[in-house]
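Subset of chains shown; positions unchanged.
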Amino acid sequence: TSNTPKAEESDNAPAPQAVAAGKNDEPGQKVRIGFSAPAADHGWMGAITKATQAEAKKYSDVELIVAEGTNDVNLQISQVETFINQKVDAIVLLPFDGAALTPVATKAMEAGITVVNVDREFDSPFAARTTILGDNHGMGVSAGTYICQQLKDKKDAVVAEIAGIDSLPLTQDRSKGFKEALADCGLKVSNRVAAEFTVESGEKAAANLLQAAPKIDAIWNHDDDQGVGVMAAIKNSGRKEFFVVGGAGSANVMRDIKSGNSLLKATVIYPSTQGADGVRLARLLVQKKALGDLVEVEVPRTVQLYAPVVTKDNVDQYMPTAFES
Amino acid sequence: MNDLLMMTGIVKEFPGVRALDGVDLDVRAGEVHCLLGQNGAGKSTLIRVLTGAHQPDAGAISINGEQVQLNSPTAAIQRGIAAIYQELDLVPELSVAENIFLGHEPSRFGFSRRHEATARAREILQGLGHGEIPAHRSVGSLPAAGQQVVSMARALSREAHLIVMDEPSAVLDPEEVANLFRVIRGLTARGVAVVYISHRLEEIRQIGDRVTVLKDGATVATGLDARATPTKELIRLMTGRSIEYVFPPRREILSTAPVVLEVEDLTRPGEFAGIGFTVRAGEIVGLAGLVGSGRSEVLETVYGARRAATGSVRVDGVPLRPGRVQAAVKAGVGLAPEERKSQALLLDEAVFKNITVSSMGRFASGGFLNGRAEREAAAQLTTALDVRPAGVEYPVRNLSGGNQQKVVLARWLLRECRVLLLDEPTRGVDVGARSEIYALIRNLSANGVAIVLVSSEVEEVLGLADRVVVLREGRAVHIGPAQDIDEHQVLDLVMEGSAV
Amino acid sequence: MTVEDGARPPEQTASTQATVTPPAAQRSTGLMHSGVGRNLGLVVALVLLCIVGVITAGHTFATGANVLTILRLAAVIGVVSIGMTFVITGGGIDLSVGAMVALASVWATTLATQQLASDLHWIFMVTTALVVGAACGLVNGLLIAYGKVVPFIATLAMLAAARGLAEIISDRKTQIITVNSFVDFFGGSLLGVPVLVWIFLLVAAAGWVLLNRTTFGRRTFAVGGNSEAARLAGIKVQRHTVALYVLAGLCCGIAAVMLMARTTTGSSTHGQLYELDAIAAVVIGGTLLSGGRGTIVGTVFGVLIFTTLNNVFTLNNLSISAQSVAKGAIIVIAVLLQQRLAARATSQ
């Protein structure tokens, strides 16, 4: 596999890459992998765990141990400690807070365990062998750029933003990228509200937002799961004067985009397969295999996933990797 | 022989205590059957077995000759048994009418008919001679006596054949007691049986027909004639010894003894006004008055638990900061409050902790408590006051009502007070312990403690106090030496407020 | 114990609070006063909030549409809070409300249920949600009344279990409602007022009648105020306790239906932290956490205050952190206000 968004297609279409991947896929040494992630209190996070488990099931030589999702860094640290005690071969870790989990991840590395860092980055290069990241800043940029394109002639356009959990650094990154991209075309965020990544909070935030801004031209909503609620609120308000750009890329949203009769015109992908990729890489690392399409014989240190914009035109390409939330 | 109720061989065990150990009781229709016994003898427990609140471990109960199983309060209610419990079992947040009809509210399709309830409650209260208690007022805001009336009204609101009254007169003054007796006579005339519990033997003589005596959880005598049986005999049956039920001899108060407590022009609008009196070291001042005359309020205000609107309180000449309990305690004032359960006791705590709570400093060094010293000091007092069961580790909740009262008293006996304010110190206390408490109070005053005593029993006030203050509707209508006044004069004063 | 004493003005704590038998008439106006006074502070707090809203965002705040938005937002948590008022008045607590909402919403939106609903009638979805809510409440009630598990723990366990079950059933997917008749009905309006708001009003009114005008309500106060006294009066305390939790569960079922209509989904993430929101609304409304005193009107005010607060914040584009700090301060101010005003009203 590679670090392009098309990576996952290999599973569905055993096309060219399958040769390389196929070799890697041959059962090898047994690998025990511990996986820990934040609480599945929203769709994307639930999808991460599900995709990870599904990926692990595909390999007869992988045993995945999944710890309870938690937003308490103390508990997550102890889960990693437990993995160390269990002497797993690798740990795939989506930390609630990257910095806070760094010491224990370093400890795991020191204990000879391969740590694969997913989504939220550690602050030490010694804490993980490989890091797989989404591109939060890039997401904001992509969304902003798309909106700029759509509104290119309207200089006083009203752009609103419905952010995710505001206390998370990733939300900050997304908003920053969004702001920067809008600034490039002379737009700014007029109204910003934050939800909590859940359908319900999305509906609430959107309902209030629609009151706050009597006229809107475009809305960027950070997360497609909360987006379900956002769309419900919009439908309820009966307003139609704007279009909506989503985030993350859930299957529901892609179907909406494909249907074309929704205010939702596009979404920016934030892959929910990062954990699954983490499992794959962890397996390769433990089995000392190389990454298929690279000449390099070692798995790269960092893999950053791309944040493309999905529109009606290219939605079919991304449908297969979309998560059912 | 028309026995309404027969209880035979009733046994009830609590963890560590056999509260009832084979009690027999038979009650006839239309009689007032008195139940006597020391504190902790098991009277209240027996009543709770009878009303289905406790399940007996052994024994049989039959009503009108038919063996019955009273396994819930509802079962007992359905059999026509109603009760006034010793611990007022009311819901403070509900109104008077709602409390009276709790469990059998007048209703239609589940909707309560509040007007009917209010009207009927008024009727019942009127019948009890207390039409002035507003039916819609929340019970929690009534004084103890008012709550007792509500309790009575509630028992009467059921069409009961048997009404049990567990120390109903403890919070009532003589006039109220007379009123209660009038009600009881009305009931018995209609064939209702009444089981009556009291520690005041004179009441037994006035109202009782037959007497059953309990001792240590067993029936020691039954079917005694309430009027004919000599007091000595009753006391001997209850206590196993004979007690001279008299007040200890009065000592002469030296007029040179320093004035310890000075109360001047104390006023709380709506409660009392212009109260002033002084207490010398070694003197006992009694406050007499009807229920509601504001005696408790005066004591609580002196203590700082309520803030006076005007007036001052001085201890040893130093004015107390008003509205501060701390200031009073620091100055050596102690209050044994009127309502033991809500104002005094830590129900889940051990007896000794309840006793030492106000004198903890004495058993602590650097904040650390010396538990052994505490227990020893407490044990000394509980032995002196004959608290049963005797262990100081026992949670106060499980003590009988009278024994709880003794624990409250013990707390203030332990504290070295300059001034002791006693509000109904012998409420619910049995005859044996009562004379011991009298002796203790006298002893304290002999040691120079200034004491203010509130009691609804005029006899007690006159017997113990050196001087008497008579209150009527929040005003002092008489202050003078106790020897110069007798019971009738006091009663006249509290009711008329006119000259002697 | 401190809980309640803390809330009372000092004079009242002293047990034998009374004046020398004031005439009945006088006392009854006192009661009237305290009846209004009890909620006066809340009214003032809400009015102040609205004034702030009008000043800072007048053009949008004071519109009919915005009022409806606030009411719609208040509706779901409002219904939950009505159920919570009963439980708390009865001396209990229910931490599982949010989880019950989630489970009910998930169960009522499974493929099978939706199939049934679209074949026959949406009433099947509603019934499912109500039954699931009531059943969870029943389990809570049985554990508490007959198993003697403290309410806090029993409902905490239900919180964990119900949310876990919701996740298992939904496979952590957001279940989208495709039964249009359902969405149309509950998403619609009646006489210009959203159906959801009607439901809230109905539940609140029914709750008020139930609590204040029926024997069930009287007994709830009794059970919460002094359960031993209630038992001795022949009230079946255990059965009543079960009924209270079933009622709370039922309210959660209703709330689930409302949430399903609003979001057109069922999800195991619905209703997060509703327990805190509902308890906060109930307590700020004047219901005693220790039981025995409860007010539906107060609860409704409590809910409105919290939702209006959020609305005003959003209209003003305040940062979430600043919102948080301000919220803390405003809660305290509202309570202090309420106390002082209530005390004054009662003492008059």
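Worth a mention:
For reference, chains read A, B and C in written order, and residue numbers begin at 1 within each chain.
Everything that follows uses one rule, which is that a residue touches a chain if its C-beta (ideal position, glycine included) is under 8 Å from a C-beta of that chain, and two chains touch if they have at least 3 such contacts.
Fair warning: this is a prediction, and the values are worked out from it, not measured in the lab.
For the assembly as a whole, chain copy numbers read A x1, B x1, C x2.
We adopt the following convention: only the chains that are shown with their structure count from here on.
Touching chain A and chain C at once is no chain at all. Chain geometry summary: the mean Cα position of chain A and that of chain C are 36 Å apart.
Centre-to-centre separation of chain A and chain B, using mean CA positions: 72 Å. Within the complex formed with chain C, the chain A residues making contact are 40-43, 46-47, 49-50, 166-167, 191-194, 196, 198-205, 207-212, 214, 225, 228-229, 232-233, 235-236, 252, 324-325.
By the touch rule above, chain B contacts chain C in their complex via residues 51, 53, 72-74, 77, 83, 85, 89-94, 98, 102-105, 107, 110-112, 114, 132, 134, 136-137, 141-144, 154, 269-271, 292, 294, 296-297, 300, 305-306, 337-339, 342-343, 473-474. Listed in rising order, the residues of chain C touching chain B in the complex are 11, 14-22, 24, 27-28, 31, 209, 213-219, 221-222, 224-226, 228-236, 292-293.
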